[in-house]
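Okay, here's the structure, questions in a sec.
Only one protein chain is missing from this complex, and each of the others stays in its spot.
Chain nomenclature is as follows: A and B, assigned in order of appearance, with residue numbering initiated at 1 for each chain independently.
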Amino acid sequence: MKPLMEIKNLTTRFYTQDGVVNAVNGISYTLDPGEILGVVGESGCGKSVHALSIMRLIQIPPGEIPAGEVFFGGRDLLKLSEREMRMVRGHEIAMVFQDPMSSLNPVYTVGFQISEALMLHKKMNRSQAKVRAIELLNLVGIPEATKRFDNYPHQFSGGMRQRAMIAMALSCEPKLLIADEPTTALDVTIQAQIINLVIRLQEELGMSVMWITHDLGIVAEMVHRINVMYAGFIIERGFVDDIYNHTLHPYTMGLLGSLPSIDEAPGTKLISIPGLPPDLIALPEGCPFFARCTYRVEQCRQERPQLENAQEAGHTVACWRWREIQGLGVA
Amino acid sequence: MNSENKVLLQVINLKKYFPVSRGLFTNRQTRYVKAVDDVSFEVFDGETLGLVGETGCGKTTVARTILQLYRPTSGNIIFDGIDLTSLAENELRKIRRRMQMIFQDPYASLNPRMTVGNIISAPLDVHTDLGGKEKQDKVQDLLRLVGLNPDFVNRYPHEFSGGQRQRIGIARALALNPDLVICDEPISSLDVSIQAQVVNLLEELQDRLGLTYIFVAHDLSMVRHISDRMVVMYLGKVMELAARNEIYLRPRHPYTRALMSAVPIPNPRKARDRQRILLKGDIPSPLNPPNGCNFNTRCPMAQAICFNTDPEYREIEPRHYVACHFA
Partner (left out) sequence: MTELPPVTEEINDFAVREHRSLWLDAWRRLISNRTAMIGLVVVAVFVLSAVGAHFFWKYDAKMDLNYSAKLLAPNLRTTEKSTQIHIFGTDKLGRDIFRRVVHGGWNSLRVGLVAVGISLSIGGLLGLLAGFFESTDLNRRERTILMAALGLGLGALPAWIARQPFQAVLFGLLGVASSLLHGKTSKKSSPRLVEYGLAGALIGGTSGFLVGPMVALVCGLVGLSIGLLLARPVGGKVFSSIVMRVMDIILSFPSYLLAIAIVAFLGPGLEKGMIAIGVVGIPIYARLARSAVLSVTQKEYVLAAHSVGEGHGRILFKHIVPNILSPIIVQATMGLANAILSAAALGFLGLGAIPPEPEWGAMLGDSYKYLSSGAWWAVLFPGLAIMFSVLGFNLLGDGLRDALDPKMRV
């Protein structure tokens, strides 16, 4: 099956007063049609920046994408003109952000904002767009869609706004939906609703989804594959069962260990990863996780490990010692 | 951490309503946000009580009202036998030494223009006569206690990371050796791996110093990890109160059940197998809570009685309280 998107060696930097911030450092991966990919990592790991780089939404300057290729629909998105890119955005790739209040313009009705995208990309007239927009609002589970069409964003609750955002994103039937922490600001029960919605829509429409989050609990139930990012690198990648049950990278292990588990014995201490992520301005030469790794050796300080294939299909890891660590027993 | 200990704090029929005012001259019946609407529970010495709920449930208001940062509209708060609601200003100040709070946002809870040393020593300045060297030593001890380098006393908050700032907040809270520490979402703004660091620190400090915690949070898995007992709130009322395992394994209130089923499980097989109870609709506004049971707009089991009678909050099993007609 030909992949929907293929990213090769994507690199993004920011020039700031304090120095050059290496936000994304040469990442490569593929995304298949109909796949749900989870991009997981903590703040500063580059997950959001890489998505914005794909969408060419990085402000240049102070940002810069000095290297990399993003193949989508047969062309390299990084080489397109701004005009061509605008046809891609919203139409072929759509994005949903974390804070729905600031993604929706407060002075226009929600219905108008959805219609705008339809009129722009699908060349509909106003009444056609309105009909379609109401259909979409229904699709995402907003009750009384016809009435809600004329409401303003502040009249929606957080969960409903996020649904409206998803409706806007889906309006032009994109092939890929990128969701950047869409449920982080929402309550747990609303979050469950939104996750359920996205899974259902993905099945119905057959689109691919990239779900960016720091929450390993969410991705466990909804994604097919996971990219684990750290300091601008992908340090482990694989199918979801492999990542959780055959974790290879010490960082991923640490991350999973930090989560309290439902069947832990009372009094268990959480495994915490000591220290802090590295400064992206002064990345160490070797493995970016060196300073915090319990399995480190001299080679890790000097040479940066590349992603290599592990035993299971599609499972890659960037660690010098993964074989031995696997032998030692997994967390 | 066993619940046979003495009761340190009692919250009795606590209500906190915030008036939504209209105009300068009218004094008509203004509307009220019923942030906390008749809440009662106890906290035992040495335990960790988890206080959970979603937006608008009132958990933060409860926490702040316990500390008398808000004065209750009605109800009593009895701390170690003393009724806080009846105290005068100066007596209340003396009690404040014994109850402290750790705040949610590590970026907003420290004054950016004060040095770390001054931030931590502020409580000492207000309540004690410690001066000069003694105060310095105490500040350094506190920094060491929370795992920070005591040499950094003269640095400013912006020079630290989120997790470190939260530690500074913890050091400030512990400066006066309080009995009760209320943690208001202390880890929500932190990264996952840092959350574990801070939670481990909190547990260690509890063992070492014999602290009692009220842990307010919306991250249910973390709350379960750290709590002995849990209170589940919804729209200003308590829905259920029970020991930690009871809440997770045998929740009796439909809201608790839905809440537990919504918690993400970091285990793909279990997550896929799990049956989710999806609630329909959104949380109503606390300005206008529904008649009858507050949960009736979303409850999968709602019957006629739920729409006109408030369920009684009663003890259905020893130390397990529920407010539902059908529990």
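For this structure, a couple of remarks:
Following the convention adopted for this analysis, a contact is a pair of C-beta atoms (placed from the backbone, for glycine too) under 8 Å apart; a residue touches a chain by one contact, two chains touch by 3 or more.
This one's a predicted model, so the numbers in the text were calculated from it and none came from an experiment.
Only one residue in the set B:104, B:195 or B:296 touches the chain that does not appear here, and it is B:104.
Across the entire complex, the residue among B:112, B:132 or B:318 in touch with the chain not shown is B:112. Interface note: of B:20, B:82, B:126 or B:287, the residue touching the hidden chain in the full complex is B:126.
Residue-wise, the contact with the chain that is not shown comes from B:67, picked out of B:67, B:145 or B:302. Of the candidate positions B:86, B:149, B:177 or B:245, contact with the hidden chain is made by B:149. Seen from subunit B, the chain kept out of the figure touches residues 24-25, 27, 64, 67, 69-71, 89, 93, 96-97, 100-101, 103-105, 107-114, 122-123, 126-127, 147-149, 152, 155-156, 158-162, 164, 169, 172, 197.
By definition in this document, only the chains that are shown with their structure count from here on.
Listed in rising order, the residues of subunit A touching subunit B in the complex are 42-43, 143, 157-160, 187-193, 196, 214-218, 220-221, 240-241, 244-245, 254-262, 264, 268-274, 276.
Interface residues of subunit B facing subunit A in the complex, by the touch rule stated above, are 54-55, 161, 163, 191-197, 199-200, 203, 218, 220-222, 224-225, 248, 258-259, 261-272, 274, 276, 278-279, 281-283.
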